[in-house]
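Every protein chain but one is kept in place in this view of the complex.
== chain A ==
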Amino acid sequence: MPPTDARAGDLVRIFRKAHPFVSSTPHALLHLAVALDGTGWHPASWREPVARPRDLFTAGYWADLVAEAERGLLDFVTFEDGLGLQSSHFLDPDERTDQVRGRLDAVLVAARIAPLTGRIGLVPTVVATHTEPFHISKAIATLDHVSTGRAGLRVQITARPNEAAHFGRRTVPPIESYDSPVVTELFAEAADHMEVVRRLWDSWEDDAEIRDAATGRFIDRNKLHYIDFQGRHFSVKGPSITPRPPQGQPIVTALAHQTVPYRLVARQADIGYVTPHDVDEARAIVAEIRAEQTAAGRADQPLHVFGELVVFLDDDPGTATARRDRLDTLAGQPYAGDARTFTGTPSQLADLLQELQQAGLTGFRLRPAVLGHDLPQITRRLVPELQRRAAFRRAYEADTLRGLLGLPRPANRYAA
């Protein structure tokens, strides 16, 4: 149980205890995020005239995308990342030359965009497997400082042997699939990683900086805390070198496809992204995550479950289908990913989102098939449609990401 603190957020917390988070009312607003990756999620997206593939490594490209997302009042954007080149294979690298390869560090891209935007959340991907939790914690805390409270992260693991070889500190045994014990262990390590990241965010109390000229003390060191984390994979002393971020705890998110990652979501996340292919599956996944949440002792804490959809959007359903077929032809095979693909009109998508919302999803992270086309379709067509249905905000109602997500600012676990 978090200790009580005298903040405005308390009222929200009390309200949420009385009205458990799972029971969203039929007319609750849904949350919308967009996943930014290269020129879009279809592997041939870079060949579309709107795609700007030559600009992928410039700040201007990313600034334009995020400005478009902010124009559509979206809750946040995520930035994909990885510790190796993209690959069309499940675990191994490829040597393809016909798809986008190469990417910029997601935290840096988010930081570069932060001063150019004012309300939208910025959620870069971080990889827990080969990185230092101390560095990740202060990087995201700093992203929260430079964006004045709009930061989050999407944590992921990597089981790719070639990425392990980029670090040379350990080998990852080859696996057949994501239910391997190796993967379970990588997720356990990621959970510890997030625990350290979160403790470090709390390792400074909000009012630790006192600037007391009388005693000459800049800080009250009783309000800085060693985190003394000892785990199976690493130990970290603390405190952070970076003061507590504006949101207290930036938003932690994770994509999850099955029980092991659902457990990570239930234990450590504020948002889990899931990939149901229909309403029944959505309901089952939400139930499983809620059960894991209870088992983890977090039943009283807000946890969003967002659905993931790859979207091809056009005003006419036939146009969307034709565009998808054209891209599939260029790619040489039909597009198939982990998430359901939606091809149709913004209005049809609004129907689907509302249907899935009834199954317990509180929002969606949409993956535009072609960013240059499908992102404006989301912001200029889907959003107005949802607004007409009173299902999406008409203006930004908060200036922090936690505020947009209806999450209170948490008390500090170390505060007396």
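In this section, contacts are C-beta pairs under 8 Å (C-beta built on N, C-alpha and C of every residue); 3 or more make two chains touch, one makes a residue touch a chain; residues count from 1.
Following the convention adopted for this analysis, contacts and distances are computed from a predicted model.
According to its UniProt record, the chain left out of view corresponds to "NtaA/DmoA family FMN-dependent monooxygenase" among "ABC transporter ATP-binding protein", "NtaA/DmoA family FMN-dependent monooxygenase", "Fe-S cluster assembly ATPase SufC" or "Hydantoinase B/oxoprolinase family protein". Interface note for the absent chain: among A:D105, A:E195, A:D300 or A:D328, the touching residue is A:D105.
Check A:A67, A:L91, A:V182 or A:I219 against the missing chain and you find that the one touching it is A:I219.
The residue from A:R119, A:K138 or A:R263 that touches the chain not shown here is A:K138. Shown as candidates are A:L30, A:I113, A:A191 or A:L407; the residue that touches the absent chain is A:I113. Residues touching the missing chain, restricted to chain A, are 44, 46-49, 51, 53-54, 57-59, 82-86, 93, 95-105, 107-109, 111-116, 130-135, 138-139, 141-143, 145-146, 148, 162-163, 165-169, 204, 209, 211, 213, 215-221, 224, 233-239, 241-243, 330 (touch as defined at the top).
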